[in-house]
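Note that one protein chain is taken out, while the other chains of the complex remain in position.
Take a look at subunit A:
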Amino acid sequence: MTTVLDKVRSGREAVGDRWHHAPRWVRWALLAAVIAFFYALPNREFYQYLGPIPTPGANFTQVMFTVSIYVLLAVGLNIVVGFAGLLDLGYFGFFAVGAYTVAVLTSPSSDLKAMWPWLLAVPVAIALTMVSGVMLGTPTLRLRGDYLALVTLGFAEMIRIGAVSSEFLKGQRGFNQIPHPPGEFADGKPVFGVLDARPYYWLVLTLIILVVIGVRNLTHSRVGRAWISIREDEDAAQLMGVPTFKFKLWAFAAGAAIAGLAGALFAGKQNFVNSQNFELLNSIIILAAVIFGGSGNIVGAIVGGGLVAYMIERFRGIELFGVELYEYRFLFFGLVLVIMMIFRPEGLIPNRRRAAEFKDRRKEVTVGE
């Protein structure tokens, strides 16, 4: 067992080494190829040649949109969990705040009857999620990790229950006729319509790229160093003069803002938002995806978020012994996670530092015994 695993590991490390030692232009070319691949992916003319990759039980383009939203969420949560080391169990709550903000401001079924255009509601949604992140973080981030986990969990449930039961948020009936993003083709047809999910996917993909560039720049700056130091040893970070509370709050707010953006995109695509969209399970799935991919590593978060969201949909329509695998998707998901945590707790594509921290913590545990 371990030999196979070791082989996989050394193989992966070799790939990693090659990547880091490859000339700059090779890396750029590869990156461009990967990006081009993902832009091309939702086109039938392209994906029909990809063998088992397209999902049999669901519209592949729709699936790719869902996957892209999960990737965006994973990138955002990775800032909170991966970089700053804060355990956020209710991340999907911010997604809900973003989606509901857009719904309330734009839908004709909203009591506000504001009926804003979608684009105008997006910055408000992002700002509001950020504010809710700051409000949630201010009292809790001064406390130690477990409190934060509990409070965030409670927050997500509160949002969901509020959505189910409050008259203002319309419960199961939800908000309909949420407007789409703007834009028309030359022939007057809207770019973002009802039938074709591709434009939405491309929009999210583009935003993911922009967000990743932003996050990367941030992590290579003083802010990133502060986050990593907090994650590795909060007391030591403080002793080196890092204003830990401020930076934790920033990480929390930045993560929330990205979830808000994702929620706004989701609302603009679905055109309908109700309380069923925000089950607690979603928060757990995204957290698991980030850890699965390799928390603390942007590529890891992207791969984790993408793979998890994709695999869940991939199970649709596959029958084994007369049962649809989709019914058991969370069983598989749980199983994979457990195996992963045993053999590779630092995730699929770990962060070099993260791996060392895990070793360090294990050492600490054995020393303490």
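Keep in mind that, in the parts below, a contact is a pair of C-beta atoms (placed from the backbone, for glycine too) under 8 Å apart; a residue touches a chain by one contact, two chains touch by 3 or more; residues count from 1.
To be clear about the criterion, contacts and distances are computed from a predicted model.
*Asks:* Can you pick, from "ABC transporter ATP-binding protein", "Putative spermidine/putrescine transport system permease protein", "Dihydropteroate synthase" or "protein-glutamate methylesterase", the UniProt protein name of the chain not displayed?
*Replies:* Options "ABC transporter ATP-binding protein", "Putative spermidine/putrescine transport system permease protein", "Dihydropteroate synthase" or "protein-glutamate methylesterase" considered; the missing chain's recorded name is "ABC transporter ATP-binding protein".
*Asks:* Which residue from A:Thr244, A:Asn282 or A:Ser295 sits in contact with the chain not drawn here?
*Replies:* Only one of A:Thr244, A:Asn282 or A:Ser295 touches the chain omitted from view, namely A:Thr244.
*Asks:* Going by the contact rule already stated, which one of A:Ala32, A:Met115 or A:Ala236 would touch the omitted chain in the full complex?
*Replies:* Per the contact definition at the top, the residue touching the missing chain is A:Ala236.
*Asks:* Just checking the interface: what residues of subunit A touch the absent partner chain?
*Replies:* 222, 225-226, 228-229, 232-233, 235-244, 351-357, 359-360, 363-364
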